[in-house]
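Shown here: the complex without one of its protein chains, the others still in place.
Chain nomenclature is as follows: A, B and C, assigned in order of appearance, with residue numbering initiated at 1 for each chain independently.
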Amino acid sequence: MPYIPHTPDEVTEMLGTIGVDSIDELFDEIPQELHTHLADDSTSAIPAGQSEMAVQRLLTERAMLDGTPVCFAGGGAYEHHIPAAVWEIATRGEFYSAYTPYQAEASQGTLQVVYEFQSMIASLTGMDVSNASLYDGASGLAEAVLMSVRANRKAKSKRILMPRNVSPVYRQVVETIVKNQGITLELIDFESTKGTIDLDQLKRQSEPFAALIIPQPNYFGHLENVHQLTDWAHEQGGLVIAQVNPIALALLEAPGNWGKNGADITVGEGQPLGIPLSSGGAYIGFIACKQKLVRQLPGRIVGRTIDLDGKAGFTLTLQAREQHIRRSKATSNICTNQGLMATAATLYLSFLGADGLQKVAAACVANTQTLISKLESVPSVEFPFVKNVFHEFVISLDVNIDKVLEALAEEDIVGGINISPDFGENLLLICVTETKTEDELDFFTETLARALSRLRSSEETNNGEIQS
Amino acid sequence: MPYIPHTPDEVTEMLGTIGVDSIDELFDEIPQELHTHLADDSTSAIPAGQSEMAVQRLLTERAMLDGTPVCFAGGGAYEHHIPAAVWEIATRGEFYSAYTPYQAEASQGTLQVVYEFQSMIASLTGMDVSNASLYDGASGLAEAVLMSVRANRKAKSKRILMPRNVSPVYRQVVETIVKNQGITLELIDFESTKGTIDLDQLKRQSEPFAALIIPQPNYFGHLENVHQLTDWAHEQGGLVIAQVNPIALALLEAPGNWGKNGADITVGEGQPLGIPLSSGGAYIGFIACKQKLVRQLPGRIVGRTIDLDGKAGFTLTLQAREQHIRRSKATSNICTNQGLMATAATLYLSFLGADGLQKVAAACVANTQTLISKLESVPSVEFPFVKNVFHEFVISLDVNIDKVLEALAEEDIVGGINISPDFGENLLLICVTETKTEDELDFFTETLARALSRLRSSEETNNGEIQS
Amino acid sequence: MSKRIIEQNAEHLIFELSDKNRRSSSLAPDVDISAVCENLPEFALRKDNLELPQVAELQVVRHYTRLSQKNFSIDTHFYPLGSCTMKYNPRACNTLAQLPGLSGRHPMAHASMSQGVMACLFDLQNMLMEATGMKQVSLTPMAGAQGEFAGVAMIRAYHEHNNDTQRSEIIVPDAAHGTNPATAVMCGYKVKEIPTNEQGDIDIEALEKIIGPQTAGIMLTNPSTLGVFERKIKLIADMIHKAGGLLYYDGANLNAILGKVKPGDMGFDVIHMNLHKTFSTPHGGGGPGAGPLGVSERLQPFLPVPMVAYDGQTYRWVTEKEQPLSIGHLSAWMGNISILLRAYIYALLLGREGMERVADYATLNANYLLKRLADAGFEIAFPERRASHEFILTLRKEAKQLGTNAMDFAKRLLDYGYHAPTTYFPLLVPECFLIEPTETESRDDLDAFVEAMIKIRDEAEQLPDLLKNAPFELPVKRLDDVKAARELDLNYYYQD
Partner (left out) sequence: MSKRIIEQNAEHLIFELSDKNRRSSSLAPDVDISAVCENLPEFALRKDNLELPQVAELQVVRHYTRLSQKNFSIDTHFYPLGSCTMKYNPRACNTLAQLPGLSGRHPMAHASMSQGVMACLFDLQNMLMEATGMKQVSLTPMAGAQGEFAGVAMIRAYHEHNNDTQRSEIIVPDAAHGTNPATAVMCGYKVKEIPTNEQGDIDIEALEKIIGPQTAGIMLTNPSTLGVFERKIKLIADMIHKAGGLLYYDGANLNAILGKVKPGDMGFDVIHMNLHKTFSTPHGGGGPGAGPLGVSERLQPFLPVPMVAYDGQTYRWVTEKEQPLSIGHLSAWMGNISILLRAYIYALLLGREGMERVADYATLNANYLLKRLADAGFEIAFPERRASHEFILTLRKEAKQLGTNAMDFAKRLLDYGYHAPTTYFPLLVPECFLIEPTETESRDDLDAFVEAMIKIRDEAEQLPDLLKNAPFELPVKRLDDVKAARELDLNYYYQD
C-alpha cells in the first residue's frame, strides 16, 4: 500500500478504538446511493497502481519523445541557464513540502526567503514594495488591472488602455479575468514601422482611464520610450502599469524611474529568473507597487517584525486585504501562490547577483544582435520594424510560417512563434538568449535559409501545377 | 572569480593585516626556481575557466553520446531501479558536504546513518558486526584476505584458496593488493559442466590455508553449495570468506548461517543497493565478520554510546585499529571510505525493507528464468552449465562474442560480458534484473538471433571465400 | 551551566552578506556589459546602479540551506493543518517531472515535439474525469482559487448564454473558505451567506428562503470545512437546480472521498480539485498548486482553454477555435504544467486502488485521532458526527477556564515538534483547531500527537504563562504581528 504506513493489526486496533468494524463503516453518513468503489472498477480509465520503476520508464520514454531541441521561441517563456544549485536547494524537503507560513515561528525559512524575494523584486523594478508572488505574468497583469481600478479612485473609470503590442494571450487572460467586473480594455495600436506604441493614437484618447499598460520590452521585443508614455498617462490622471521582463531590467530603466514619477504598479513574468520552461508552467507572476498603494496589493505579503526577545523575525502581514480575513471584500481571491518558484527566483538572483544578471542580459542582447546580422544576409528575410530590441525580434517571410516552423522542427529546432494570426501575414517572432552558441546561430540561419528556398520552390511547383 | 568570495578591498586589507604587499609574497619561502604560473600558461592542456552553462552543454553532449542503452551486462555491476528519494536525500548538503565524523557531536546524522548501515549489512549477511564501508567489492575482497591472514593465527599460513569462478578482475585486484605481503592465492577450479567449485579438487588440498573464499552466487551467476564448502574449510582449520551479492541475500542463506558455524568474514559489492552503475564507480565495498574478529576489521566503525546526560549517541570507535592512531601497525591503510554510498545504501534498504528487497530479488530471478527459456529456442545458443542461477548465466555461441556484442550495440543493447579471454571460447555472461520488461527480453532474444544468423552467414561467406 | 548562543540561530539577510565589488561567479556568461549597452537606445537604459546581493556561491548555498532548516515541513514534521491536506509528496514525482525533455520544453514547441507531454496531460484529464465523475476536465487553473474563479465565470457564461441575465447572487455557506465569497465577487456576483446548523449541515430552511430567480448558483465543499459530510446534498442540488441555479463544488476536501464518492454523482455542475492537496503535489511554502476544473455536460462548452485532445494517433491542443464559448485563457499557456505532471505521476503510482485507499485511511486516521482526543477530554465541535478526513476541536473551555487560547496551544505544539493545526477557521467555531492528519501518517505519530496535546493541557493548568509565551524551542520566540502590520517593513532596500 504505497504511502500508507498502517499495518493490519494497527488498523484493527484503530477501528476498535473508534468502535466500528470496518473502514467502510466510517462512511456510513454518506447516502448509500452515492457510494462508489473506484478500486473495484477495472473498466476505469484509471489504471491499477504501478511501481515507481514502471512509472519512471513511462515518463522517461515520454520525455525522450519530446527531446531537447534548440529553442528560439520566447514570447513570454525564455530559456536561460539555470545554475544547478537553484533547484537542488529549492527542492530540499523543508522548502518543497512546507505550506504557506501560517505558523510564523515554524516557518522562518520560507518567510525570510519571501522577504528577500520581495526586496529583490522591488529593487529590480524600482518600486517600494512587492508581494510574495502571483500565479504568472498573464494573470498577474489582470490583477494589476483590477488593482489599478481600485486604486485610481480619482479617475472614476473602469477603462484600461491596453496596447496591442502586449502579448495577445496576456490580453486574452486579462479579458477573461476582468470582464465580469465591468472593466473594459481599450486597444492601443502600435506604429506599423516601429512596433512600438503609437503615441499619436494614444494622445487622441480623451476619456478618463484608470491605467495605461506599458510593456517593456513589448511583445515584439522592442523597447518603448517608457518615459514619454508614463508622463503622458500621469498627466491624464491615469496610473501606469509597467509590464516588464525581469532579466531585461538588469540593463533597462526600472519602472520606478520611468518619467517624472515612475510607474505605479509593475508586473511581470518571473520565469526567466531560474524557472525551467516546462511547457509554460509552473511560472511565477510578480507584482510591485508604490508604498501608497500597498493596501491594494493582492496576495500574500511578508513583513519583518520582532519576537518577544526583540529579535528580528518574519511573518505574513497585511492579512486584512486577503480572502481568508476579508472574504468577499478581499483585494483578490488568491490563496495558494507560487511559493516554490519565488524560492527558486530568490536563489537565482542571489547566485547571479547584480553583476551576473547584467551579464546574462547583455549576452542575450549580444546574441540577438548577432543573429539579426546573420539573418540579414538570408534572401527574402525582412525586418518589419526597426531593430531597437532586447532579445526578441520579428521577421517577415514570403512563405507560410507554419511550414517554416515544421521544417525547422524536423531539424530539431523550435524556430520561434508564428504571430501571423494576431498581427498579419507571415510574421515570425524569434528569441535569442545567452544559452545560444555561435554554432547554433549559424545552424539556425542555415537551416532557415534552406527551408525557405525549399518551401519557395515547392510553392512555386504547387502554383505551377495549379496553373498547368 | 568562481568560488572566491574576496573583494579587492578585502584582499588589500588582509594583506595589510598579514604585512605583505601581494599574495605572491606569501609564497616567498618556496625556492624561486620551483615557481610556475599556471594561470599564464596559455599553451596549457588546461583550458581557461568556463561558465557553468558552457560546462553543462559539454557534459550534456557527452552524456547523450553514450545514451541509455538496454543493459544485460552484470559481472559485478548491476542495474536496479533506484527509488528517486535515495539520491534526493543522500545528496542533501548536510550529508554530501560533511566529512568523516571526527567531531561526533556535530556529526550525529552521519554517525547514526552509518550505525544503521552496519546493522543492516550485519542483518543481511547474518554476521555480528560490519564496518562503515570499504572502497568496492574487489578491494574489499583483498582486505578480507589480509584480515583472514591476520585472524587465522592457528593456520600459520599465508595461502588463500581462491576459486576460479570468483570474478577474474576481483582476483587480479586481490593479487595486486596482497602480493607484497607474501600472501599466495591458490586457484581452485570449477566443475566444467556445473560452473560451481570443484569439491574434489578442493579436497585434494593438503597444505594448511588461511581462508577459503566462497562466492555466492559465483561469477557465472550460479549458486554454490555453501554449506558443504564452509564445513569443509572449517574442518581444515581455514576461515571462510563469503563473497556475496547483497540483493541475492534477500532470498539466499546468509553467510552467518552457512554450514555448521557460518562464514567468518563476509564481503561484497554494495552497488546493487541503490548505487548507479556510473561506469563502475563510485561503488561501495562492505565487510562484516563474527564478533570475535572485530579487532581485525579494517576501516571505520561506528558505535553507540551515551552522552553526559546519559542520552544515546553515536561515535567512531575502535580507532586503535586505524592508521591515524596505530600508523604502521594499523589493520589497513584505509582512511577516506565510501560514506556517501553507505548513506545511499542505507536509504535504499530502508525504503525497500525486507519485503521490498525480496521482491526485487525475486523479480530478478523470474526475469532471468524467462530470458533463459526464450534463449533456449534460439538456434545454436547453448548453456554450458546447469541453470541453478540467481540473475546471471553463461551461454556459449558458435560465433565470435565481440562481434555479437558489437552487433547488439548497434541496436542499443549492452549484450553482456565476453568472458572468453578468461574462460574459453565464445562464452557470454548475461545478466537480467528486475528492470527488464517482457518486451525488452523479446527484443534481446530477437536481436541476438538475428545477429547470430547474420554473423554465421558472413563467417561462412568468409570461410567460403578463403576456400575458393 | 548551559549558555545558549542565540547568535547561532540568527541568519543574516542575504543583502547583509553582499559587497558590490564581489565577483565570484561562474554562473554568468563572460561578456562586456557596457559595450553591449551601446547597442541599446539611451532612453531605455537603467541610470542607477542595480542593487542585488553580490554573494559568493558557497555563501549563498549556506545561507539558504540554513534557512531551509528553520522550516517545519512534511519531510520533517507532522503537519496536521486542516483543509490543507499536508501529506507525503513522493520524491519520484519531483525527480521525474524534472526530466530534461519535460522541464526544457518550450510551450510553443511544435506539436511534433510535444506528443510526450501532451500524452501525459491527456491521460491526467481522463483520470480526473473518472475520479470525480465529471464529463470533461480542463487542467489550466493554477490553484484552487483560480479554479473557483473559472468555475463561477462559467456559471455566469452559461446563464448569459441562455440570456438568463437576472441571476446576480451566489450562495455560500458561512463555513466556506474565504476564497469562495472572494471569487463570487470577482465574477461580479453578490454573495449570500447561509448558516450551518448544529449538526454541521446546511440550514435547509434558511437556504429555501434565499433561493430564487436571482440565484446564479451555490458554492459548496463536501465534506465541508467543518469536517463532516453534507448529508442532504442531493436535496440541496435539487433545490438549486429547480430554481435554475448551478452547483459549484470546492474540491479542497476531495481527499476525504476520493474513490468513494464522486462529486458528479452528488449533482454538481462544476468542480475544482486542488491537486496540491488530494494529488499530493508539493505545497512549496505556499505554492504552486493546480486547480483543474471538471464539469457536467451542460457546462462543457464554457471550459477554459487550452485542453488536450487525442484522435487516436496524435495529440493536439484544444483552443478557442474548437471551443468558441470558452470563458477563455487563465494563464499564458496551460497553467502549472510542471505541477500537473507531478499529480499525473502520483496518480499513476496510486492507481485506482490507491486512490480509494487515500480516502479510506485519511478517514480512518481522522476518526481515530478524534476519538483519542475526545477520550482524553478535549471537546469536539461535532461530537455526534463521523469525521471526514478532518475534524474540529474547540478549546473554548480551556480558553475560559485557564486563559490559554487556541493560539497558545498552537504555539506550544510547535515546541513539541508538531506543526499546529489550522486555527480559528472555520470562523463559526470558537477557539477551534481544524485537524487533518492525512493518510500518510502512522498510528504511532497520531498517538504521540495526542500525548503532546495532553501534556500541553497539563502545562496550561499548571503554568499558563508558559503557553502564553510559547514557543521557546524555535529559531524565534512569539512574533509581534501587530508591529508587523503597523510599522510595515516589506523591503530591505526601502524603509517607509
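One rule holds in what follows: a contact is a pair of C-beta atoms (placed from the backbone, for glycine too) under 8 Å apart; a residue touches a chain by one contact, two chains touch by 3 or more.
The structure presented is a predicted model; accordingly, all values stated were derived computationally and were not measured.
Engineer: Please work out which displayed chains the absent chain touches and list them by label.
Structural biologist: Counting the whole assembly, the omitted chain is in touch with A, B, C.
Engineer: Looking at the whole complex, which of B:Q108, B:Q236, B:N400 or B:S453 touches the chain that is not displayed?
Structural biologist: B:Q108
Engineer: List the chain C residues touching the unshown chain?
Structural biologist: 1-5, 7-8, 17, 26, 56-59, 61-62, 65-66, 69, 74-77, 87-88, 90-91, 349, 415-417, 440-442, 444, 459, 465-466, 469, 472-473
Engineer: Need a quick check: the contact residues on chain A for the chain that isn't drawn.
Structural biologist: Residues in contact with the chain left out: 1-10, 49-53, 60, 83-85, 88-89, 93-94.
Simple rule for what comes next: only the chains that are shown with their structure count from here on.
Engineer: Among the chains here, which has the CA centroid at the largest distance from chain A's centroid?
Structural biologist: Max centre-to-centre separation from chain A belongs to B.
Engineer: How many angstrom lie between the centres of chain B and chain C, each centre taken as the mean Cα position?
Structural biologist: 46
Engineer: What is the distance, in whole Å, between the centres of chain A and chain B, each centre taken as the mean of its C-alpha atoms?
Structural biologist: Distance between chain centres, rounded to whole Å: 47 Å.
Engineer: Where in chain A do residues touch two or more other chains at once?
Structural biologist: Only 52, 56, 60, 68, 81, 83, 91-93, 434 qualify.
Engineer: At least two other chains touched by the same residue of chain C: list those residues.
Structural biologist: Expected reply: 22-23, 25, 27-30, 55, 57, 61, 65, 90, 92, 94, 96, 100.
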